[in-house]
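All protein chains of the complex are present and in place, except for one that has been dropped.
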Amino acid sequence: MITTVEQEELRRTVRAVLGRNPPARPAPDADPGYDETAWRLLAEQVGAFGLAVPEAYGGAGGTAMETHVVCEELGRTLTPVPYLGSAVLATEALLACGAVEPLPGLADGSRVAALAWAESGTWDPAAIRAHVEDGRLTGVKDHVLDGARADLFVVPARTRDGDLAVYVAEPSTPAVRVEPLATLDLTRPQARVTFDAAPVRLIGADGHRVLERLIAVAATAISAEQLGGGERCLEMTRDHVKTREQFGRPIGSFQVIRHRLADLYVLVESARSVSYDAARALASGAPDLAVRAATAQAYCAEAFSAVAAETVQLHGGIGFTWEHEAHLYFKRAHSAAKLFGDAAWHRARLGPLVLGG
Amino acid sequence: MITTVEQEELRRTVRAVLGRNPPARPAPDADPGYDETAWRLLAEQVGAFGLAVPEAYGGAGGTAMETHVVCEELGRTLTPVPYLGSAVLATEALLACGAVEPLPGLADGSRVAALAWAESGTWDPAAIRAHVEDGRLTGVKDHVLDGARADLFVVPARTRDGDLAVYVAEPSTPAVRVEPLATLDLTRPQARVTFDAAPVRLIGADGHRVLERLIAVAATAISAEQLGGGERCLEMTRDHVKTREQFGRPIGSFQVIRHRLADLYVLVESARSVSYDAARALASGAPDLAVRAATAQAYCAEAFSAVAAETVQLHGGIGFTWEHEAHLYFKRAHSAAKLFGDAAWHRARLGPLVLGG
Amino acid sequence: MSRGEAFRREVRAWLEDGLTGEFAGARGLGGPGREHEAFDVRLAWERHMAAAGLTCLGWPERYGGRDASIEEQVVFHEEYALARAPARVNHIGENLLGPTIIAFGTDEQRRRLLPPIVAVEELWCQGYSEPGAGSDLANVQTRAALDGGRWRISGQKVWTSLATEADWCFVICRTEPGSTRHRGLSYLLVPMRQNGVEVRPIVQMTGTSEFNEVFFDGALTDGANIVGAPGDGWRIAMATLGFERGVATLGQQVGFRGELEGVIELARETGAVADPLLRDRLVRSWIGLEVMRLNAVRTMAGVAAGAPGPESSISKLVWGTWHRELGELAIDVLGAAGMVADGRPYDLSDVQRLYLFSRADTIYAGSNEIQRDIIAERVLGLPREAR
Partner (left out) sequence: MSRGEAFRREVRAWLEDGLTGEFAGARGLGGPGREHEAFDVRLAWERHMAAAGLTCLGWPERYGGRDASIEEQVVFHEEYALARAPARVNHIGENLLGPTIIAFGTDEQRRRLLPPIVAVEELWCQGYSEPGAGSDLANVQTRAALDGGRWRISGQKVWTSLATEADWCFVICRTEPGSTRHRGLSYLLVPMRQNGVEVRPIVQMTGTSEFNEVFFDGALTDGANIVGAPGDGWRIAMATLGFERGVATLGQQVGFRGELEGVIELARETGAVADPLLRDRLVRSWIGLEVMRLNAVRTMAGVAAGAPGPESSISKLVWGTWHRELGELAIDVLGAAGMVADGRPYDLSDVQRLYLFSRADTIYAGSNEIQRDIIAERVLGLPREAR
């Protein structure tokens, strides 16, 4: 294995907590929400929300390797907690800007921060139009993870000169309108946040650098979720085809089924290799981090999508029902593939980096 | 079936002639050449070379439906005769220009004409740089089918004004250098033809119209060859998997093999549908001929490539040897997919036609 | 003007005229993934069609049909789909049970059962699949036995469309105790509105319910409500499936074309049409639909009058896969916006519904795997694998 003994210990703990508290599965008419119990237990028993926060600010002083483990486990169970948005993205954004004041609240899981980033359906920094004049932010941010519960927004926006900078805004003002969205993937709440001359505070003047890092952070973390989801789908499908009988024998004894499971296994193990590699690059500040992270998301997004789709197909009719978990993973595979740029976008980013010339 | 009784009778005749005269398979050190016996029999017994030529010029006065049948059968056997280049393309080019004088010689198979078209690896008319000044042609034409045996070249080239026109040139002058090429696909000879101020005669002033039609003619005819090749590969593979035993049973009883054969069957039957549709469109002068022909080549090129590749794979080691026929079809699938624009090029041409806006 | 063209004009005019007034809002209602929509309106519409003599076109005139030719039926389905007329509610009666009764039923059954199908007074559903059987249709556990001149039925069927609305169900039952697989089965016609029948909708990943579970707990039907003889059930059930994918295929393709055009339109709006990778997939999808259309034309031309052969397996395999890929393409064209639904609770957009519902296309009505098995065996003559 690539991970350390401590990381594997962390994994066992997280898996045990999540396993003892299987998330309630949402009804079709439910709004996306959080599993408050898992949230509290992960915060209190594991300290999961502060893994990447320095000890001086109430965290464990870990690296991306530790949050990666948590993301992978959350990807396995799809437990809805404000982790990716708050404990990974917003926390990393604040750290990258040296804005440490909110960190203790985030580290103990008592407060939620959200990174309000995407505009017009893209995370491309060049597409950002939100702008700040005289300390007031105007713009619309979409697909904001954990936005509906956020106590604080971290917002990349343009300065008066058109440069990119990073600001923080409080939701407790009428100038900030937070609109929870109905999502296809009910396990991952999103919000649209409209800033209408909302008072903000500058925390980072070098927005480009921060966003470049955050693209890598996001791509890496979501690849861990994709890996976890793919693992769980593979297990579920393997168990199903071993027991489900048709034509008088387990369907897992049919060669086409066997071979497709083999292909899924290869996808999942390969996803593990590239995802862990990106985490290691992030944790060690590797110079080719952008390449590592884009590779991880480009590969893992398609791998998880393929595995989740086959999970539905190989479960047959039951895999198409709301009652069975397969559709949750199928929908998560979709949202995970679209958040922070899809696989084609990451491949396009890789183009100039790896094709040269 | 879509074809008529007469066309099926033609097919039986052609198949019988080709079946009684299986082509000699080339040795690795052989030069690409023609099967003179099959050439003569197709000309004399079937009148195959004059099918598309009006009766007044010694032909049978048929349509693209008839030449389509012959192309399909030649695609099945890979018998090397100057059919696609001379009896289809050059003949159609002459007909489109109303240049009837050479037709009798072509119709009885005694003479060969070649369409010298591609430059710089593309058949895109916009890329043509060969030009005529004072009745003399200068330029290099590549991938000229049947070029080494041609008694006459039909050549699209630019006029002094830069317009496209169609000319004929005789090879019997030092100003025309014909260079037979070593081809990956030994069953389909090609030549490079260099015109160095070669005397030519104008036969068609509206080169654009002629070439647009010839793209459709070429795409349609080659889709017939691809269909025939795919059929033959499927038969060969089906026979192989029925008899070849591994692990104590015919490999055709393994489910993955069965399913792959089923997929190949779907590809071949679908190729038949689109290829015949293009032939019908050509024969009837359908207004959407360009769409029909591009669809046929875009689909059939990939279908035949897939079928030929699986033919190699499913034959195992023997399919990789020179001794077995599989490689001939694999290489033909390659050349057929590249001649006259590959599938991606034809899809790109379809874009504006079918996506609108 | 050919007879087909005259008929086309007649149908088109009638549909244009019909889809006004009370049916003005009925266009586009229903269909795969949206079977829950506006059932009452669609029922009223289909009765309106019946009044105009436009149901059961392909049936013989003596049973209330119009003896329509294949060409006319194709024309009708094409025009129907082009007009975006509502998805039919009695297609199971019209296309499956009716032809089966005409082919295998008694005169009494024809007299009793066919007119209410033509008039859309009685709706039908199909009781084939069972839980635990999946694609293995011969794995029938539902039992029936004669009891005082009536069949008494117990067991469970699943994936039954329209079961909540149907008046009748044709049910494959095991009537010979101890028999296995294809033997000892019978094809019974069972009234749905009785105490022994319970219907539970299945909620799908779309959040809606097209399919149902049907529980038979001592349900009763008259002894005469059997098609063919006891033990003939498998043969007749397979014949019914053979009727399933006939000329309606071309109408289905018109619907597909509408969906594809919608996706292309969306791609023009979002700018995805200028993305070379998406553009290539759009053209591929367009080609795929052409392939299906031309395959269907060839099949129609070839087997105009005969029963569908393995062509239906090709057709199912191709359209199921094509439609699933269209769903994937559509959601990709939508980009990040595809993560967000139209409204709450779980009010999905058409594209999202297409994306999700098309996952079932390669599973139901014979999965891709089953279709490949059929082609390998019946067309290519490959040896059966050891089972």
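First chain written, first letter: the chains are A, B and C, and each begins at residue 1.
Rule of thumb we're sticking to: a residue touches a chain if its C-beta (ideal position, glycine included) is under 8 Å from a C-beta of that chain, and two chains touch if they have at least 3 such contacts.
Every value quoted in this text rests on a predicted model; they were computed, and no experiment measured them.
Though it is not drawn, the left-out chain touches A, B, C in the full complex. When you scan A:A52, A:M236 or A:V274 for touch with the missing chain, the hit is A:V274.
Of the candidate positions B:D142, B:E225 or B:E269, contact with the unshown chain belongs to B:D142. Residues touching the missing chain, restricted to subunit B, are 28-31, 118, 121-122, 142-143, 181-186, 190, 244-249, 254-256, 309, 312-313, 316-317, 319-323, 326-327, 330-331, 334-335, 338-339, 342, 344 (touch as defined at the top). Think of the hidden chain as still there; on subunit C it touches residues 276-277, 280, 385-387. Listed here are the subunit A residues that touch the chain not shown: 1-2, 238, 241-242, 249-250, 252-255, 257-259, 261-263, 265-266, 269-270, 272-274, 276-277, 295, 298-299, 344, 347-348, 350-351, 354-357.
Here is the rule we use: only the chains that are shown with their structure count from here on.
In this assembly, the C-alpha centroid of subunit B lies 42 Å from the C-alpha centroid of subunit C.
For the pair subunit A and subunit B, the distance between C-alpha centroids works out to 52 Å. The residues of subunit B that reach two or more other chains are 254-255, 259, listed in rising order. In subunit C, 369, 372, 385 are the positions where the chain touches two or more neighbouring chains simultaneously.
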